[in-house]
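Only a single protein chain was left out; the remaining protein chains are all shown in position.
Up next is chain A:
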Amino acid sequence: MAITIDEAVPGPATDDAPPARRRGGRGRMVVEVLLLTALAVAMLFPVLWMLETSIKENRDVYAVPAKFFGFDLTLDHYKDVFVARGGGRSDLSGSFLNSVVVAGASTVLATVLGVPAAWAYSRFTLKAKKDQLFFILSTRFMPPVVVVIPIFLMYRTLGLIDTKLGLVLIYAAFNVPFTIWMMKGFVDEVPAEYEDAAMLDGYTRLQAFWRVTLPLLVPGIAATAVFALIFSWNEFVFAVFLTSSQEVRTAPPAIAGLIGGTTVDWGLVAASAVVFAVPVLVFAYLVRKHLVAGVTLGAVRR
């Protein structure tokens, strides 16, 4: 998941490649490199095109045939993302702010609820614990889209339609089961004896959790929170259905809304898409080690 291309596949064939890689002969290496190059181009082309479009002058964006090279550079599109035409803040920047608030708040909520729950499931013998955990997991079995209409109706009754609180709650609801499951793995890895020892040393159970276990869980919490954050940040369907006003709308529906008028400002679409993607990339990069740890948990003997 957080493995870079360099780590995941062998680099371009060179003469100092280890002998084992040569067993197939030079021909096989050439084929490998060609296939991987084709794959890389296919995967990366949309991203490159997005980056390119976001810095092209408008006339180059619409040029036929399309210009790969030799276009005029501009940062106007990025300016348009944040600043309205007549000056002041743009609508899009408001949406980005909404996204930050909603994704941040729902992640904090899911973590605050999910980490203690995971700890409890890991540490205590409970009646039908496996069934409870399976039930929690089962809430993630169906695609969330299925419940859009019932949730819409519920929210209308509760007055949560078109509120940030509504989005925070629904995203947290989706993230809590995930947080519990992922964190339970991390908590299982921390021997319960640390807490036992702390309790005998004079602390209550909660103090023991707080002083001994929690510090050891920080990497796991970071990894889990990033997953939750990415989910909330990227979520589109519920944002479209449950919000309508400019004041509440998050970035994904706002960016999608740029497409579909009589004219489409592709430069602006591309620039806002880049701005939208950057935070996720940065976070994933910062916690990349822990992301791998989270995914391969249990694979390494303690």
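By definition in this document, contacts are C-beta pairs under 8 Å (C-beta built on N, C-alpha and C of every residue); 3 or more make two chains touch, one makes a residue touch a chain; residues count from 1.
By definition in this document, contacts and distances are computed from a predicted model.
Trainee: One chain is missing here; what is its name in UniProt, given the choices "ABC transporter ATP-binding protein", "Cytochrome c oxidase subunit 1", "Glutathione S-transferase family protein" or "Methylated-DNA--protein-cysteine methyltransferase"?
Mentor: "ABC transporter ATP-binding protein"
Trainee: Which is it among A:199, A:240 or A:280 that touches the chain not included here?
Mentor: Considering the complete complex, A:199 is the one touching the chain left out.
Trainee: Can you name the residues of chain A that touch the chain not displayed here?
Mentor: Contacting residues on chain A, toward the hidden partner: 125-127, 129, 191, 193-194, 196-205, 212, 215-216.
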